[in-house]
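All protein chains but one are shown in place.
Labels run A and B following the written order; every chain starts at residue 1.
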Amino acid sequence: MKVSRDEVKYIAKLSNLEFSQNEMDKLIKEFESILEHFVNLEEENLDGYEMYSFDEKSLRTRTDEVVNFDNRDKLFSNVKKMRDNCIEIPKVVD
Amino acid sequence: MYSVNEIKKGLEEKEFSTVEIVREYLEKIKKKDDKIKSFITLREEEALKEAEETDKKIASGKKLKILEGIPIGLKDNIATKGLKTTCSSKILEDFIPPYDAGAAIKIKEKGGIILGKLNMDEFAMGSSTENSAFFDTKNPWDLERVPGGSSGGSAAAVSAGFAPITYGSDTGGSVRIPASFCGVVGLKPTYGLVSRYGLIALASSLDQIGPFGKSVEDCIYGLKGVQGFDEKDSTSKDVKMPDYFKEIKKGIKGLKVGVPEEFFAHGIDKEVKEKVEYNIKILEKLGAHVEKFSLPITATGLSAYYIVSSAEASSNLGRYDGVRYGVRTDEYKSFKELIVKSRTEGFGEEVKRRIMLGTYALSSGYYDAYYKRAMIFRKKVEKLFDEAFEKYDVVVSPTLPVLPFKLGEKRSNPMEMYLSDTFTVNINLAGIPAVSVPAGFSKEGLPIGIQFIGDKFREDILFRFAYALEQEIKLNLNPWKEGR
Partner (left out) sequence: MGAYETVIGLEIHVELGTKSKIFCGCSTKFGSKANENTCPVCIGLPGVMPVLNEKVVELAVKAGQAINCKINKINKTDRKNYFYPDLPKAYQISQFDMPVCSDGYLELGDKFQGKKVGITRIHIEEDAGKLIHLEDEDVTLIDYNRAGVPLVEIVTEPDIRSAEEAYNFLKKLRNILVYSEISDCKMEEGSLRCDANISIRKVGSDVLNTKVEIKNMNSFKEVHKALLKEEKRQLELYRYGEEHKIVQETRRWDAGKGRTITMRTKEDAHDYRYFPEPDLPPMILEKKYIDDIKSSIPELPMKKMERFVRDYGLLQKDAEVIIDEKSTADYFEDLVLKTKDPKESSNWLITEVLRSLKEYDEIPVTSKQLSELIKEIKSGSISRNAGKKVFDKMCTSDKMPEKVIIELGLKQISSEGELEKIVGEILDNNIEAVEDFKSGKGKAFGFLMGQSMKATKGKANPGVLKKLLEEKLKK
């Protein structure tokens, strides 16, 4: 199961990760080895099976009422940069 | 050190106080955990304060809850309010949740005293706890070997006597595998039995929090401490479960055991195979009917598992970008740089590998061949297990195909590590419960685990088998050479 470098670069872009040349080489080899194993899924007989069965109970919902979080002071205590009660990041250009 | 019943009895009969018990456990941890390295964070002050409150409660004669005064350890992917929760990752190394996980709330409500947070494979990705960003946890039975993963810290802590009950999480075997390697009891409950709210997600359709105990009874206490409906988790089920303590007294006479041939096939270590087969004979001796059958799901199951879990993980881990929490990279000029560098620097190798694999499996052009097919395969696994449970009360297998391996032994190639999960992943794919119970030791004294698999919400049957075996083989589960 061959994987192209371009494909891996594209996946890295989607994942917002970056790899050095060496890491990329290693990753490609590992991918190929793993995907090799996944061939058994391709060969499995799945006739008569569907992705969803919808045989469980319907999704449970909640009532439409305002319930305020009881620890709002600490909600943003893990943010590294705050300003005017907002989270600060470098300017994002559309 | 003590079983839960021993602690409860001791507190009731005023043999010792909660403060004394908690202090004893904390002292043991401080004395011996430098060898094992199971804990990441200890909360001494708070635990002792809570112990004081418990003692006051006992003195006033108030009715005690089921886990009152019992020291507990939590895997570090279970959110604890005001207490650092890291998932053993650099990217969350300073994260302090402002809220408690549903399971943590239940434990506190039931009187449990949380001693601290336990080491794990980063974001629960791994089978050996070698992927922690902080340090490796050692197997108490052999400090050069892995404790299993990803809940290695939780299993090792119970094995080493650092807490009578700990909790881990199981997505593809992460409770059962370390339970097997560390010679303790570890349960993966039915999907939906324990709240996932606050369990930092790896794979949302597979994760479950599971208890560890040195004995089946301790494990039962652990389950009772967290099971039950949670309205904050939309996948949480509201099912009335039986009284496990009553059930285990029933024994296993007349119950039917299915032995899947494929789970004893090539690739399995000879000693593991023999020990488990020997234990199955004991089950027969105790009155169970044993029959072999075919369950051809192991190889494809592993593929389906790694596709689904990586896909869901790639989505679940998208939020780690340094913006609202977690480590931010030092130098960044743009938003893009901020998140790419924070993620690249903050995530370990295995995590990045699985995010890439998962993103690939979901990407346009590959979704049908990988993710969709894997999800369809899950239906097949569910059906095959359904059919098995029409004939059998329980399905039994080794927990792993291998003995506890040495640190660094399986690092050359990820696929090698993934193969450890062969016997455990299908249970998560089907959403059914399974427990790993100590079956004995290898010639070198390494623990071997036997796995009991049951139908949905039939934890009672699992405990019956586990207890019957435990009481019959009566193993010495103390890993310390020099005694308690």
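Assume contacts are C-beta pairs under 8 Å (C-beta built on N, C-alpha and C of every residue); 3 or more make two chains touch, one makes a residue touch a chain.
Just so it is clear, the model here is predicted, and its values are computed rather than measured.
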Quiz prompt | Touching the absent chain when the full complex is considered, from B:363, B:442 or B:478 | solution = B:363
Quiz item: Which one, B:179, B:323 or B:477, makes contact with the chain that was left out?
Solution: B:323
Self-check item: Residues from chain A at the interface with the omitted partner, ascending
Solution: 14, 16, 52, 54, 56-69, 72, 75-76, 83-92, 94
Quiz item: Touching the missing chain, which residues of chain B?
Solution: 77, 79, 85, 87, 92, 95, 97-99, 101, 196-201, 203-205, 231-235, 311-312, 314-315, 318-321, 323-325, 335, 339, 359, 362-364, 367, 371
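The rule is simple: only the chains that are shown with their structure count from here on.
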Quiz item: In angstrom, rounded to a whole number, how far apart do the mean CA points of chain A and chain B lie?
Solution: 23
Quiz prompt | chain A - residues contacting chain B, complex | solution = 7-8, 10-12, 14-19, 27, 30-31, 33-34, 37-38, 40-42, 44, 46, 49-51, 53, 59-60, 62, 69, 71, 74-81, 87, 89-92
Quiz item: Can you list the residues on chain B that touch chain A in the complex?
Solution: 81-82, 94-96, 98-99, 231, 234, 299-300, 302-304, 306-307, 314, 318, 321-326, 328, 332-341, 343-344, 347, 352-353, 355-357, 359-360, 363, 369-370, 372-377, 379-380, 383, 413-415, 418
